[in-house]
Every structure is written in structure tokens, then in C-alpha cells.
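Every protein chain but one is kept in place in this view of the complex.
To keep things simple, chains are lettered A and B as they appear, and every chain counts its residues starting from 1.
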Amino acid sequence: MSTQTYDDLVQAPPSRLREFWQAFAHNKGAVAGLAFMLMLIVCALFAPWLAPHSPIEQYRDFLLTPPLWQDGGQAQFLLGTDELGRDLLSRLIHGARLSLLIGLASVVCSLLPGIVLGLLAAFFPNRLGPLIMRMMDVMMALPSLLLAVAIVAVLGPGLLNTVIAIAIVSLPSYVRLTRAAAMGERQKDYVTASRLAGASLPRLMFVCVLPNCMAPLIVQATLSFSAAILDAAALGFLGLGVQPPTPEWGTMLASARDYIQRAWWVVSLPGLTILFSVLAINLVGDGLRDALDPKLKNAD
Amino acid sequence: MLSFILKRLGLLVPTFFGVTLLTFSLIRMIPGDPVEVMMGERKVDPELHAQAMQRLGLDQPLYKQYFDYIGQLLQGDLGQSLVSRESVWHEFTALFPATLELSIAAILIASLLGLIAGVVAALKRGSMLDHGIMGLALTGYSMPIFWWGLILIMFFSVQLGWTPVSGRIDLFFDVPPVTGFMLIDTLYLDDEGVWLDALHHLILPAVVLATIPLAVIARMTRSSMLEVLGEDYVRTARAKGLSPARVVFVHALRNALIPVLTVIGLQVGTLMAGAVLTETIFSWPGIGKWLIDAISRRDYPVVQNGILLIATLVILVNFVVDVLYGIANPRIRHAG
Partner (left out) sequence: MALLEIRNLSVRFGSKTATPVVEGMDLRLEAGEILGIVGESGSGKSVTMMALMGLIAAPGIVTADALTFAGQDLLQLSARAKRQIIGKDISMIFQDPMTSLNPSYTVGYQLGEVLKQHLGLKGSAARQRAIELLELVEIPGATARLDAYPHQLSGGMSQRVAIAMAIACQPKLLIADEPTTALDVTIQAQIMELLLRLQREHNMALIMITHDLAVVAEMAQRVCVMYAGQAVELGRVPALFQHPAHPYTEALLKAIPEHSVGAARLSTLPGIVPGRYDRPRGCLLAPRCPYRQEHCQDSRPHLEPHGGGAVRCHFPLTEATA
């Protein structure tokens, strides 16, 4: 140590992925959230094999059976059954499929157009940009759930329309975020250099600028993934989402309302599942935000 | 300051017309024949059908239909409900106070608790208390509030019997509407029991509706406070020998509040969306429940213009927040 000079102490910087993981793993909540999220993904992928029963089979002799640990619980129905005698655990596991599918599909369906519109708005700041931003302002004026409700009210309930409604609703935040990030990057010298080197506009937009705007977009995608699950469940609860007997968490709650006095498990468990899933994803989102983009740490 | 307000006001106009365009096209996106959908029956007599088309102006070209729609709106004509035959404006004004009362109660709860929680978390940064508060805040932020409402009903109403399950006031009482705010109208009756009953009805829905804004405000207050506590002028204030309370509340909080105020204002949208769910759960007779009922009854004029009214409201509140932001922040106020 004594003969070391400062030169000897310079180490090769850790790889980006490693550096990111170290920052992410530092946040224990985020790691816990990630673990729960992985569990959900496993449930969704292998639902037919993991679920002990079919999610829609009605065991007429076991209506509203309580969970195993309560009086009257049955070993074959770990978390009890609902008002039609369907196994709650199986419905929750299959419900993970639907929620993750809706979340993923709506994020993809709003992220891609959102990026394109946001980049266009940033690269054409004179005419097209303001027009796009005014349109987004209009969409922002409506509370997201209300807009989703209106869209589903018009298009009719169902899985696909739920995805469409949620995708439309989350579009403005991507557009705004992409535009803000791209506007900042566009001024920088490396973009000017590429332009002088003769890069085409699409190349400038997607190859030069876009990769440098990804950090906030990834965080936003995570957060809107959880918002999508929440909104889908709310739509289901209002009877406007996925229709029964498909096991969707929100829809399950809607039909459970009548049993609030008799069967707490029918009411509590689907809601807890929604809460934990959304919480897990939000924890991951917070962790990603801190790890990817320290600048965003204080933004909300 | 005036030019600042006028400039912001000018920005509202295109947004408002954009919303009208949205509600206008929304109705025209309904699959199927509009007359059949509105009448709720199939195979309408062709002559009646043509009459209905003419009466509704649906035989006109689209742009003309839109201008007619705008013309009606500007005259204050929001159409009438297909179900009750009442004017949409009349129904809205009758139900809006209920939503407003609920929202005000919710935002008061959320702001008060959110600010306290956020400030405490920021001052105790890194402590167990901070982690606890922020964990709760993230849980609240992730809360499916329709389920949260059910759980609270299950616990407080069904198990403990402390609060009523639904409505604004016990059917037993007859409260003549004066202001539309139950907590104020019941005061006119000069009967403490009725007022308490109204309060009991309000408390659970208000807590449910307050949950997400509370979480957002607490998180925002904390991060804003942490940022401000690191500012040079806070160091200056401490270097002046001021008491810690004065440094925190007079110097830091005042500046930290500026972004929090904006966030509180922006919660109006969240409140309106939350009102749809909360009012459905608690059978609260406000515009959220009104809108959901209208959707299930396919009462399209109500859906269309109800959404327009709510959007207008959100736009206006955001405008007021913008102006208040200018007042709270001298740098913007003087920029004109």
C-alpha cells in the first residue's frame, strides 16, 4: 500500500449491467418486488400445471368452502371456493395470466406509438410537435380510468377492448416523456455531429437519440404496467372488463361483493393478490428508477 | 400577473375544443346503428328510423354534426337523458355537490396526513420511521381502492357496525337540499344526530378516496422536502442561528410546498376516477355513480356530456392550480 501511487489504484470500471445490478440490489424492497414478480410470471406461464383445479369447474357440493386453516376447510381447496364452488387458488393462478397479459399487451401497444409520437414531436417542434402535444393535453384532461371506462363503454367490454382502452389511456405519458428526453438530447453535440455526418432523420431519431432516452421510458413502462393491472381490475370490477367466467382478479371481486358478510376469503384474497402484484411491480419500478437514472430520484 | 393568467386561459381553449371533439367522436364510434342503439330495439320501422335520424341530426355530414354539437354546447344545451328525460345539466348539478363534498373531504384528509407524513419522513431520513412511512405510502399508491372500500366496509360496517354501508344519510332522515353538502344541510335541521349521521356516512368513502392522493402527496412532500433541505438557503437560515423549527417550517417547507401544491391540484383527476369506483362501492349518489349507471343503461347523452363536464372541470381546476402556483412562486409571478 505504501508504495502505491494513485495510478495503481485506478481500476477498470465495472460493466454497465453489473453496475446496474449492484445499484438495484442495494434496494431490498426492489429485490423483494422482483422475486414476487418472477413468481407471478411463473404462475402465469405454467398456470394449467400449477393450478390444482380448473379455474371454471364448479364443485356444486363445495359452495363457499372456507380456506384450509378455517373450520370447514377442505384439503383439496387450499384457499377455499367461491359462490359457485370454483377453487379460488386455481382462479387466482389463472388470473395472473390475464393480468400480466393485459399489462404487457397494453404497455407494448402504448409504448411503441408513444415513442414514435414523442420523437416526432421533438424533431418537428414547429407544427407537428405542438399539434401532437395538444392532442395529448386533451387526453390528459380526462382521468385515465374515466377515459378507459368511456372507451370500453363505447367499444363494449372484453379482453381486447380492455387492452385498447388502457393502451390509449397511458399513451400521453410516454409521448411527453419521450419528447422531453429527446428535446434535451437533440441539442447535444453528438447529435449535431451525426447530422453533419449525413445521418438520415429516422437514423437520428431511432439510432442516435432514442437509446439515450431509454432510462426514463423503462421506468415509466414499469409504472404503467402496474397501473394497467390496476385499471384492468377496476374495469373488471365495474363489469366493463373481462367477462365471467374468465378468472380475472377484478371481475372476481365484483361478484364477491354480495358475500361480504359470509365469506371473507372470496372478498379478501383476489384484492390482496392485486395489491401485492401492483406493489411488487411498483417496488421494482422505484428500484429501477434509482438504479437507472439518479436524476429522476426525486421526481414523481 | 394578469397577462400570466390570460396566457394560461388562452391555452385552455384548444384543449376544451379537443375534448369536445373527443366526446363527439366517442359516441360515433359505437358499433351498430345509432338509432337502434339509442332506442334499444332492433329493426326499427324505416320511417321512424328516418325521422329519428333527422331529429338527432344524424343525416347531416359529420363536420356539420360537430358544429351543431358545439353550437348546442355554447348555448348551454347539454341534451337530455334517454332514461329520465331530464336535462343532463340538471342531473349533473343535482348530483355534483355529493361528489364535491366527498372529494373535498378526501383531499383534506390526503393533504393533511400526506404533508405531515412526508415532512416527518424527510426529517427522519433513513430511519425506521421513514422506511415505514414510505412503505405504507407505496402500498397506498398500489391499492386497488374498490377492494380497499370493500375491506373497510367488511371491517368497520359489517364486523364492528361503526359506520353505515352505503348512501349519504340514513333514509330515516329527510334533509332538504340547500347547498347540496350534506354536512352543511344537516346543520339547518338543528339536530346534532342527523349531522353525525351524515359524518358517519362520509368518513369511509372519504378515506377510500383519499388513499391514493395521500400516498402521492406523502411521497412528493418527502422528496421535495429532501431536495429543499439540501439547498444553500436552508444552510444560510441555519447559519443565522434560527431555531430548527423555524428553519424547517418557514424556510424549507414554504419552498417545498410549491411542487406539492401542484401535485395536490393534479390529484383532481385521480379523485374523479376514484369517485367512479368509490361511489359505486358505497352507493354514493354522485356523478361517478351517475356515469357508470348511464353506461350500463346505454344512456349515451349522459355518458357523452357527463364526460365532457368532468373533463372541463379537471381542465379548470388544473388552470386554477397553475395560477396558484404562480402566486406561490415569486419567480413565476414576476416573470409575468
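Side notes on the structure shown:
To be clear about the criterion, a residue touches a chain if its C-beta (ideal position, glycine included) is under 8 Å from a C-beta of that chain, and two chains touch if they have at least 3 such contacts.
Keep in mind that this is a model prediction, so the values were computed, not measured.
The missing chain, though absent from the display, is touched by one residue of B:S142, B:T163 or B:N255; that residue is B:N255. One chain of the complex is left out; on chain B, the residues touching it are 231-233, 235-244, 251, 254-255, 329-331, 334.
We take it that only the chains that are shown with their structure count from here on.
Averaged C-alpha coordinates put the centre of chain A at 24 Å from the centre of chain B.
For chain A in complex with chain B, the residues that touch the partner chain are 29, 134-135, 137-146, 149-151, 153-156, 226, 230, 233-234, 237-240, 250, 253, 256-257, 260-261, 264, 267-268, 270-271, 274-275, 278-279, 282-283, 286, 297-300. The residues of chain B lying in touch with chain A in their complex are 14-15, 18-19, 21-22, 26-27, 29-31, 135, 138-139, 141-144, 146-148, 150-151, 153-154, 158, 216, 219-220, 223-224, 226-227, 263, 269-270, 272-274, 276-277, 280, 291-292, 295-296, 303, 307, 310-311, 314-315, 318.
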